[in-house]
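Supplied in structure tokens, the structure appears directly below.
One protein chain is absent from this view; the other protein chains keep their places.
And then chain A:
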């Protein structure tokens, strides 16, 4: 891989709902330019995205409402282009340009 791809970015949209928008500036939809590869030069996965969001997009100090023990908190659903991420390989799914990733909490009252 050349140096050019290492600095390349993937344009995606990230949505938060079910109360999670509160952790991200009270905004449901965010346009994100995600680095195409992680620190080890591996293609960006959802695991990488989650870490990236915590470090770069989250306004709220309460990261534990989003991740627990380095994984997405149980009770938060992840949809990749409207499909349950369990159908897409979960954390290992490699992010594609123009993907929409939705994080929705089931933990709020109803």
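We take it that contacts are C-beta pairs under 8 Å (C-beta built on N, C-alpha and C of every residue); 3 or more make two chains touch, one makes a residue touch a chain; residues count from 1.
Following the convention adopted for this analysis, contacts and distances are computed from a predicted model.
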item: Undisplayed chain, where the name is taken from the UniProt record, one of "DNA primase large subunit C-terminal domain-containing protein", "Trm112p-like protein", "serine C-palmitoyltransferase" or "Cytoplasmic tRNA 2-thiolation protein 1"; value: "Cytoplasmic tRNA 2-thiolation protein 1"
item: Which of A:11, A:41 or A:75 contacts the chain that the document leaves out; value: A:75
item: For chain A, residues in touch with the removed chain; value: 17-19, 22-23, 62, 64-65, 68, 74-75, 77, 79, 82-84, 86-89, 102, 104-110
